[in-house]
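Okay, structure first, notes after.
Presenting chain A:
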Amino acid sequence: MENELIQWLSQPGLTHYLMIGALLFCIGITLVLTRRNVIMILMGIELILNSVNLNFIAFSRFSVITLDGHLTALFLIILAAAEAAVALAIVLNIYNRFKTIDIDEISLLKG
Partner candidate 1 sequence: MELTTLLFYFFSLLTIGSAIFMVFSKNIVHAAFALMFTLLGVAALYVLLFADFIAATQILVYVGGILILILFGVMLTTKGFTDNLKTLTTNLRPVSVVMTLVAAGMIYVLLTTTWPVAEIAEPEGTITGLGTLLLKEYILPFQVTGVLLLVAIIGALLMATKVKHQQ
Partner candidate 2 sequence: MVHSFKQGWQTLKSIFTGMGITIRHFFGPSVTLQYPDERDVLPKLARSKLFVNIDDCIGCNLCARACPVNCIDIETVKAGADVDLGKTSNGSQKRLWISRFVIDMAKCMYCDLCTYPCPTDCIYMVQEYEYSDFNRDNLVYKFSNLTPEKIAEVKETARIEAEEAEKKKAEEAAAKAARASKASDSRPSSVPGAARGIPGSAKGIPGKAKGIPGASKGVPGKAQGIPGAAKSIPGKAKGIPGAAKGVPGKAKSIPGTAKGVPGAAKSVPTAAKGVPGKAKGVPGAAKGVPGKAKSVPTAAKNVPGKAKSIPGTAKGVPGKAKSVPTSAKSVPGKAKSVPGTAKSVPGKAKGVPGKAKGVPGGGAAKVPGKSTAKQVPGKKPPKENKDNNTD
């Protein structure tokens, strides 16, 4: 039993990476749920995207499908970049209008 555990620990495989991905995902969700600052929420989203990427790469490494996972991750990264750029532009607009980026106070439906 113990030997097995050590064996399992000493050879990081797919499960290990998936576990890290899962943990990152949960932490990302926690950030998104607990923080009221828009930028912090953005950071949480980046974490979630990273965990997804990690999963893609891990599957791509440990399974027969080889490079498609990489490509998906690549597209995800590009998407994240575009998302961050637009999101930050929006945040700046919000800040200019409301003078705050606390998400609870930005509750007007009408501009």
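Keep in mind how these were chosen: all candidates are chains of the complex that A comes from, given by their letters.
As a convention for this text, a residue touches a chain if its C-beta (ideal position, glycine included) is under 8 Å from a C-beta of that chain, and two chains touch if they have at least 3 such contacts; residues count from 1.
These numbers come from a predicted model, not from an experiment.
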For chain A, as assembled in this complex, the candidate in touch from 1 or 2: 1
In the complex with candidate 1, residue positions of chain A that touch it: 10-20, 22-31, 33-37, 39-40, 42-43, 46-47, 50, 53-54, 57-58, 60-64, 66-68, 70-71, 73-75, 77-86, 88-93, 95-96, 101-102
